[in-house]
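Our next item is subunit A:
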Amino acid sequence: MGVKIFYAFIALIGGIAYGLLLGGISRKITARMQNRRGPTVFQNFIDVWKLFRKKTAISHGVMFYLAPIFRLLGGAGTFLLVPIVVGNFYLSNFSFGGDLIVIMYFMVMGCLGMALGAAESGHPHAPIGVTRGLAQMAGQELPFIISVVVLMIVDKTTSVEGIVMAQQGGILHWHIFTYPFAAIAAFISLLGMMTSYPFEIVMAPQEIAIGPPTEFSSTFLSYMFSGRSVFAVAKYVLFMDLFLGGATNLLWAFLKTFLIFLWPLFITDVFPRFKLEQSVSFFWTWPTLIGLIDLLRIYIVR
Partner candidate 1 sequence: MFFFASSIALILIGLYAVLVKRNIMKMVIGLSIMDTGVNILIISLGFIRGKTAPIINAKDLLVRTSSKVVDPVPQALVLTAIVIGVAVTAAALSIVMLMYSKKKSLEIEEYKELKW
Partner candidate 2 sequence: MRKWIAITFLLILGFFMLRIAGAFPFGENTWKVARQYVKNVTEEKWWVAEHYVDKGIKENRGSNLVTSIVVNYRGFDTLGEVTVLFLAATALAFLLSSCTCFRKYERIEASLILKTASDTLYPLLILFGAYIFIHGHLTPGGGFQGGTVIASAVMLMLLAHFSFHPNHEVLSVTEGLAGIVFAAIGLAGLIWGRSFLANNILPLGHWNRLFSAGVIPLIYIAIGFKVGSELSGLITDMFKVTKEE
Partner candidate 3 sequence: MVNPILIIAITLASAFFIGILQVYSKLWAKVFFFLVLIFDFVAAGANFYGFLSGKITSPILVKIGGFPPPIGINLFVGKAEAAMGFLIFTITLLGAYHLARRGIPEPQGKAMVLFLLLSLGAAGITFTGDFFNLFVFIEITSIAAYGLVASAKTEKSLEAAFKYMVIGSISSTFILLGVVFLYKATGSLNMLDIAKKVKTFPLTPVFSLISLVFFAGLLIELEVFPINGWALDVYQGADPVVVAVLTGAAVKAFYLIFIKAGGYLALPSFFQLSLIFGGGTYLVSQFLAWRQRDVRRLLGYSSVAQLGLLILSAGFFLNNSLPSSSRHFIALAIVLFVFNHSFAKSSLFLLVDNVETREMEGWKGILKRNPLFKFIFSTSVFSITGVPPFPGFWAKLLLIFAIPKEYAWVVGLILLGAVAEIVYYFRFYRIASDGEGEKVKKNLASPLAASLILITGGGVAWSMFSGYMGIMFNSLIIVFLMVAAAIYIFGFSKPLQWTASLVLLGYGIYRFLPSMKANLHGFFLALVFFGGAILLFATYPTSKRLSWSFYPAYLVVIFSLVGIALSTSWLNLFVYWELMSWSSFLLVNMGKKAKRAAWIYAIFSSAGAYSMLAGIYLLPKLSISKIGVTGVLIPVLLITGFLVKMATSPLHIWARDAYGESPDEFTPLLSGIMSKIGVFGSALVFLYVIANISSGPALRYGLAWLGVLTAFFMTLLAVFQEDLKKLLAYSSVGQVGYILLGLAIATPLGWNAALYHTVDHFIFKGLLFVAAAGIIYRVGTSYLPHMGGLIRRMPLTFLAVLIAIISLAGIPPMAGFAGKWLLYSALIEKQWVFITVVAFLASTLAFLYCFKILHTVFLGQLQDENKNAREVPFPIAAAETILLVATVAIGAFPRLLLDPINKVLNKIPGMKNSGLFYEKTLGAVSKLGHWNALFLMVFTVGSFIFALIFFALTSARVREVKQLDVGYAGEVPRQVEDLHFGYDLYAHFRRTVKWLIYPLVSKIWKGIYEWTGTFAEVLRRFYTGNINTYAAYVILISILILHFFAGGK
C-alpha cells in the first residue's frame, strides 16, 4: 500500500505538470491562431509559482479557505481513480477504489468544493458562474451519460479496467470505432466539460472576471489552478480509457491524451460563445440524438 501511495504521488505530480503543460500549449496554439505570439508553453508553471509565492491572501471564511483544497482533492482524486495504464501496478493508481460510477460521482467533488468556496466569498458573480456551470453540466452530462451507459451495457461491466479490456485486440475494437455515435456524443460533451469555447459562459472572462473563482487570489488560486489542470488530465485519461482503448504504456498514454487534448482546441477558436440556454439546448439535442443512435442500437440488438 505504501508503494502504491508513493507511486500515486509521483503520478499526481506528473499529472499536474502535464496538465499545466497542456494548458500552456493550448494558450500558445490559441495565440498562434489569433496571430499573436502568445506566452511560452511554460507560462502556466510560471503563473502557479508566482501565485504560490504571493505574500498575503484574503479569505472570506472557512469554506472559502477550504475550497482550493476541495478543488485539488477533486481533481487529484479523480485522476488517481482512473487507471492510466490498465494492468500496470504502478500506473493504475487507486483504481481499485471504485469503478466508473464512483469516478463519475467523484468528479463532482471538486466542483462542489470550489462552488461552495466561491459562494462564501459573498461576491454575486461567483454564484452566477456556479449556477451557470451547474446548468451547463446538466446539459453536457446527458450525452456523456448516454455514451457511458452504452459502454457499460455492451461491456457488461461498470469498471474502467473492464471497459479497457473489452477494447483490446486491435485498433478497430476501440469504442470510438465500434460505437462511433456514442463516442461522438461523449467527445462533444467533453467540450462542455473543458468549458472551452463555445461553452465557456461558465467562466465568462469578459463580463464576470473569471467566473466562480472571482475572489480567489494568491495561494488559493495557485491551488485551484493546479487542481484544474490535473482534473483536465484526469478527464483526458478517462476518455482515453473509455474510447481509445486505454494505454499499454506511458507513451501511448501521452499520445492519446494529447490527441484528446487537441480536439477541443480545434473547436475552441472557431466558434463564438454560446449563451447558457443555447448550450444546454445544444447538448440536449445534437449530441444527445447522436448518442441515442447507439443507445437504440444496443437496445434493439440486446
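In the analysis below, a contact is a pair of C-beta atoms (placed from the backbone, for glycine too) under 8 Å apart; a residue touches a chain by one contact, two chains touch by 3 or more; residues count from 1.
For anyone wondering why these and not others, all candidates are chains of the complex that A comes from, given by their letters.
Owing to the predicted nature of the structure, the values given are computational and were not obtained by experimental measurement.
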{"item": "Chain touching subunit A (counting every copy) in this complex, out of 1, 2 or 3", "value": "3"}
{"item": "Residues of subunit A touching candidate 3 in the complex", "value": "52, 54-63, 65-66, 68-70, 72-73, 76-77, 80, 94, 96-102, 105-106, 108-109, 112, 115-116, 119-124, 127-128, 130-132, 134-135, 137-139, 141-142, 145-146, 148-150, 152-153, 156-159, 162, 214-215, 218-220, 223, 275-277, 280-281, 284, 295, 298-299, 302"}
